[in-house]
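Right, one structure below, let's go through it.
A protein chain is absent from this complex, but the other protein chains hold their places.
The block that comes next holds subunit A.
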Amino acid sequence: MDPFGTYNKAISARATDKAILKKSQDGGIISASYIYGLESGLLDGVIVANTEKGFKAVPKIVTTPEEVLNAAGTKYTISPNVSVLKDAVREYALEKVGIVGTPCQVQAIRKLIKYPMGFRHTDSKIALILGIFCMENFPYEGMKAIVEQYAGIRMNDVLKTDIGKGKFWVYSKSGEVKTVALKDTHMYEQKSCHVCMDYTAELADISTGSVGSPDGWSTVFIRTKNGEEYINKMVEAGVLETKQIEEVKPGLELVQKLSLQKKEKNEKELGHRKELGLPIPY
């Protein structure tokens, strides 16, 4: 089984701007790419999962670095980022849109580019597709149950959430840090994630996640020509600091292990559903 999909190069990287690193989940690759794009004119608008009251994730079209930073960080709940894509090119009249998404959302974007039935004059306006690694996601009420009932922190007080080292971490605005064992979170997972065969956003121009790199750094796959040119420009402009992936610990080996775990588990679920005569994506 192929763990990563097509890619030209994998690196470990982080943003050089401290303000980005402070607000970002990991190495700030997504926020740095967006901000660089907006400032250099490579992008004229980007789609983010905005952080709203109660740590809700709501897709938003934004055009300034401040707005990008406001939406930095991972929300472990569904943010239907593709739902505002057509608005970005219609109502906002954007010509060079950047979009970030989980692997499933990136798949949706690639499909609508190849088969743009209800997407008039949209595909040519997508300038950059960023993907984030994803093991599974939670409905909002599921995330809320984990955060409020298990971690004992109110949603309005959440500063950051993270999944790592076998735990769901919740950081509160007042400085509390609570963890929840992942086994307690499983029942809240979005069940449609169990047929998902992509961990590293295999169809993005550039995909990134925390796994494989040290804290504060990101693992980055550069997949397409577009992605490669974009990263090169960022490095030249000095907005990214990079290392060879072979030089960092734990490196790609761990990414591979987790990816294969996900794919093997979900392939079983796909088989199971087929046996029951239920439909699966084909």
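Assume a residue touches a chain if its C-beta (ideal position, glycine included) is under 8 Å from a C-beta of that chain, and two chains touch if they have at least 3 such contacts; residues count from 1.
To be clear about the criterion, contacts and distances are computed from a predicted model.
A chain of this complex does not appear here, and its UniProt-recorded name among "Coenzyme F420 hydrogenase subunit gamma", "Sulfur carrier protein", "Exosome complex component Rrp41" or "Cation:proton antiporter" is "Coenzyme F420 hydrogenase subunit gamma". The chain that is not drawn here is touched, among residues A:83, A:244 or A:261, by A:83. Considering the full assembly, A:195 is the residue among A:195, A:235 or A:254 that touches the omitted chain. Screening A:28, A:101 or A:212 for touch with the missing chain picks out A:101.
From the options A:15, A:29, A:68 or A:112, the residue with contact to the chain not on display is A:112.
Of the options A:95, A:141 or A:229, the residue whose C-beta touches the omitted chain is A:141. For subunit A, the residues in touch with the chain missing from this view are 6, 59, 77-87, 101-102, 104-105, 107-108, 110-112, 114-124, 137, 139-141, 190-193, 195-196, 202-203, 223-225, 278-282.
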